[in-house]
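A single protein chain has been omitted from the complex, and every remaining protein chain is retained in its original position.
Our next item is chain A:
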Amino acid sequence: MSTINVEDSTDWLSTTVPGLSRLETSLRCQVCRDFLTSPMITSCAHTFCSLCIRKSLSAEGKCPACREPESVSKLRRNWAVEESVAAWRAVREKVLAVARQEGKSEKGKKRDATEAEMEAELPRRTQRRKVVAIDSDDEEYRPEEERNDGLVPCPICSKRMKEADVFGHLDKCQAERQQRPPPKTAFNPPPSSQSTPTKRPQNLAHANFGLMKSEVHVRNQLKNAGIPAWGSRDVMMRRHVEWVNMFNANNDAEHPKPRGQLLRELDEWDKFQGGWAARVKKPKETDGQEYIRQHKEHYEELKAAALASMRKAVAKPVEEPKEGEPGQQQQNAPNQQQQNEPKPEASGPTGALPESTPAAGPVARADGHSPSRSSWKAPEW
């Protein structure tokens, strides 16, 4: 079987700084596992890609992490995370090379030394950063008296204009601001966002197809939105939902794509639907044994891999709570309470439950039930 190399947070586990795996997990979306794109924070304070959370809320109006009811209107941009993702992605490759190289050259000594150095350097860096931030703030408030152009700056956008025009301008300026908060956090505003703020269309609303008795209404809805209006009622409804989600997520992007590109992406989505619909056409129900026989080779590989991972886990029996888990466990807390499940000792001797799996949910049922002799007794339901 060919393996495709996909960048993910486990890349760090084999380096000299495995802890970066956890950092990276926190910068990735729990739904798509990719780096957070236009991150949005929910009212329950979980962050996802704009498109991921929008699609997910369309499917089920709950937060994917904690299952609290949520609606798109409560979503807010998470600028700090967006900044962090951008900054991390910019240096990732370099850091990875260094972290790998280091392991190769001098194991042991060197590694401890660098880690200590990094720690020692940390406070200094933070300080330096603060200073920079203050400096740039000062710049913003620099008195303007040296400019003798007879104009005054707008108190909101600092655009210079005749004093008499300010009031008229203010209304417009305020309205614009309210629609779209300034796209950057206080720290490190990139030059691009400073210049002309991108004009964004209003977000689209999801249609209430439940109220549309006839297919013609549905079709018109799509036509009005300017998207392809062919296919069955079901296909059209799903296409519209997809379009609204794509459109609004694009609105959340720092650099929105042009409409034409969005339409092409919608077309891709359509093809995917058709393609998969055809493929997923329930594969012939083969009897279990027959299926296993047909996939014998594949299953042999998988069996070997599963046994190997088992041995590896036995070899290092003490598993500290690891990367990516603490946060997620916290998120699970409500689940566990809802389920009201009995909780034996935290993690049984097999403690082998997934190390890196951001197993947010399945823990719901699995939690506290790691198979162990002591917990193996009559059911309590």
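Miscellaneous remarks
Following the convention adopted for this analysis, contacts are C-beta pairs under 8 Å (C-beta built on N, C-alpha and C of every residue); 3 or more make two chains touch, one makes a residue touch a chain; residues count from 1.
What we mean here is this: contacts and distances are computed from a predicted model.
Its record in UniProt calls the unshown chain "Ubiquitin-conjugating enzyme E2 2", which is the match among "Core Histone H2A/H2B/H3 domain-containing protein", "Ribonuclease H2 subunit C", "NADH-ubiquinone oxidoreductase chain 5" or "Ubiquitin-conjugating enzyme E2 2". In the complete complex, the residue from A:A45, A:A97, A:M161 or A:M310 that touches the missing chain is A:M310. Contact with the omitted chain, checked across A:L20, A:C52 or A:V72, is made by A:C52. The chain omitted from view is touched by exactly one of A:L36, A:A65, A:A99 or A:A207, namely A:A65. The chain not shown here touches chain A at positions 1, 3, 8, 10-11, 13, 30-33, 52, 55-56, 58-60, 62, 64-65, 67, 272-273, 276-277, 279-280, 283, 288-289, 291-292, 295, 298-299, 301-303, 305-307, 309-310, 312-314, 349-350, 352-366, 369-373, 375-376, 378-379, 381.
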